[in-house]
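Note that one protein chain is taken out, while the other chains of the complex remain in position.
Should a chain be cited, it is by its letter among A and B, assigned in written order, with residues numbered from 1 in that chain.
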Amino acid sequence: MKMHMNHLPQTQTRKQRSLWQDAWRRFKKNKLAVISALFILLLSLIAISTIVIDLTTGNSFYRQYVIKQNLRGKLDAPSAAHLFGQDEFGRDVLLRMIWGVRYSLFMGILAIVFSTLVGGFIGAISGYYAKLDNVLMRFMDILLAIPSMLLATAIVAALGPGLVNVLVAIGIAYIPTFARTLRASVLTVKEQEYIEAARAVGADDFRIITKYILPNAMAPLIVQSTLGVAGALLSIAGLSFLGLGIQPPTPEWGSMLSNARTYIRDAWHITVIPGLGIMLTILALNLVGDGLRDALDPKLKS
Amino acid sequence: MSEPLIRVSGLKKYFNTPSGFLHAVEDVSFSLDPQKTLGVVGESGCGKSTLGRAILRLQEPTAGEVWFEGENILSYDAARLKQLRCRMQIIFQDPFASLNPRMSVFETIAEPLLIQGVFSKKDRTGLTRAVREMMDQVGLAERLINSYPHELDGGRRQRIGVARALVLNPRFLVCDEPVSALDVSIQAQILNLMQELQQQLGLTYLFITHDLSVVKHISDDIMVMYLGQVVEKAPAERIFENPLHPYTQALLSAIPIPDPDYKQERVLLKGEVTSPINPEPGCRFAKRCPQVTTACLKANLPLIEVEDNHYVACTLFGSAGAQHHAVRG
Partner (left out) sequence: MKNNVLLEVKDLVVRYETDDGVVQALNSVSLSLQQGRILGVVGETGAGKTTLAKAIMQLIPTPPGVIASGSVFFDGQDLLTFSKQHMRSVRGQQISMIFQDPMTSLNPVMFVGEQIMEVIRSHNPEMKKSEARAKAGEMLEMVGIPAERAVEYPHQFSGGMKQRVIIAIALACNPKLLIADEPTTALDVTIQAQVLDMIRELKQKLDTSIILITHDLGVVAQNCDDVAILYAGEIIEHGSLRDIFKAHQHPYTEGLFKSIPSLASKAQRLEPIKGLMPDPTNLPSGCKFSDRCQHTKPECRDQMPPFVDVGGGHWVRCVLAGKGGVG
């Protein structure tokens, strides 16, 4: 490592790369992570197009094809007309899977964005201000002491099932993880000499946190968030499976799985397909997370 | 003689640790004339870096006074302290740790100007010109302006550190081991640069280092520290010609001289290093000192002027001890 970073050829001007660009270059080399990222991107595009379709058709397409029952095709196996078959009410499984992406993936992302912001804020504050650290972290410890799934279940049970409540529940459940992650890296970065250098030229706390500490402390949080989306997605599916999450007939993958399990002997496809959907998405998110970790961790740079 | 630019008196810095108060800087006083260099030497843990930071108020001193350009800066409020940063700056030891890895050369050097409001963010041309001038002054090629620290070698990084410190046009610089992390050939380049800049810009340096040959090369006066206490202070030549304090003698005899014909006589040190946490009064070197007496442990020893401008804190010298001691030539 020492060998190659110290030397810049004197004669030629090389294209200058920031550390983020360097990380992107390393990420691109990890084929599995890139494929997974493309898969997630594809899912996002699907989710966005379903939203666009719903907005332009005023939900009529949704009502006509995604939730309208068609008992004649009940539990039909995959065919040319219905590639993934039909479910217990004769609805097209493929369309339901496609419409379900937004609930699974987007809600996972939304929940994690919420908890990353809140948890990140708490973590940054408690890492930087030693006086607040104890109070904030003990509070986080209390939250951490309860298993996140149990906490989310309890919150939903208290607030009642429903889309927003699930979001809030999962968001809160993940806050302490992110707060801890960012706090740990803020504590390390805070001791670096360049922080003192910034103070020596008169920078105030806000500038030091936003310009010096956060950019250098973000990497573990980014990795953790990506992995967190996978966890949140699983929690949403789990809550829905238990009947506490998104209610039928909304085509959420977890509730599809839950409703399908009664028919697993007669129609394997309606259980396997949402199951596979959840599994592949989580696998992809984890691979992206791993890829990001390798790309962002300068210690693995060689 | 001109007015001293900076005068430190009775400066103390204690750290609260779980096992008690760590006396990092104990009652340090000195004054420094404009355009002079005071070298501070000592081994790791002697408080030399803490001294530099306490003077700049990067770490708040526990007690004492720091007079700079006729004002006690320890009484400054936050706003005046921020202005003071334009006149007092610091260069750090580690050119790898002291630069924000996410900021380019331009951003790093421009940062002090933006923070202090010398230029506004909109005045991109003015800012760029100021940065380019500074880069030119410290010997950084213009094409490196958008480089990031991790792409540069140690010597160039240290030039960025120097540029960042000088861009606000300060009068006084604390140099905390600025060349210790560099290879000898690069070290010589940076030392020369610092001497040139001192002459051109009329800078005053507090030069902290553990390297005695470097400190002799660059300093007018040298102050030797041991576990927070100043044990000896004298003009650079005199410290080497006539070291008086037993610790200074031991330190000088331990430096390996790059000359095979020079056979060194070691002053060997025995015994345990005194803990700087809640220390007993008296000389902290006493436990390792070959010439220790009971008087050494009674009270903290004052610096006594033994010859012109040569001060030492040791019971072997001064009115109380009265017994002058034969010293190595």
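Convention: contacts are C-beta pairs under 8 Å (C-beta built on N, C-alpha and C of every residue); 3 or more make two chains touch, one makes a residue touch a chain.
Everything numeric here is computed off the predicted structure, so don't read it as measured data.
Of the candidate positions B:K12, B:K82, B:H210 or B:K287, contact with the hidden chain is made by B:H210.
For the chain left out of this panel, the touching residue among B:P18, B:G70, B:G117 or B:P256 is B:P256.
The residue touching the chain not shown here, chosen from B:T62, B:T128, B:N146 or B:Q189, is B:Q189.
In the full complex, chain B makes contact with the omitted chain through residues 43-44, 153-155, 183-189, 191-192, 195, 210, 212-214, 216-218, 236-237, 240, 250-251, 253-260, 262, 264, 266, 268-269, 273.
Please note the rule applied: only the chains that are shown with their structure count from here on.
Taking each chain's centre as the average of its CA atoms, chain A and chain B sit 50 Å apart. Against chain A, the residues of chain B that register as touching in their complex are 53, 56, 58, 81-82, 85-86, 89-90, 92-94, 97-104, 111-112, 115-116, 143, 146-148, 150-154, 161, 164-165, 168. Remark: chain A residues 5-8, 13-14, 16-20, 22, 192-194, 196-203, 207, 211-212, 215-216 touch chain B in the complex.
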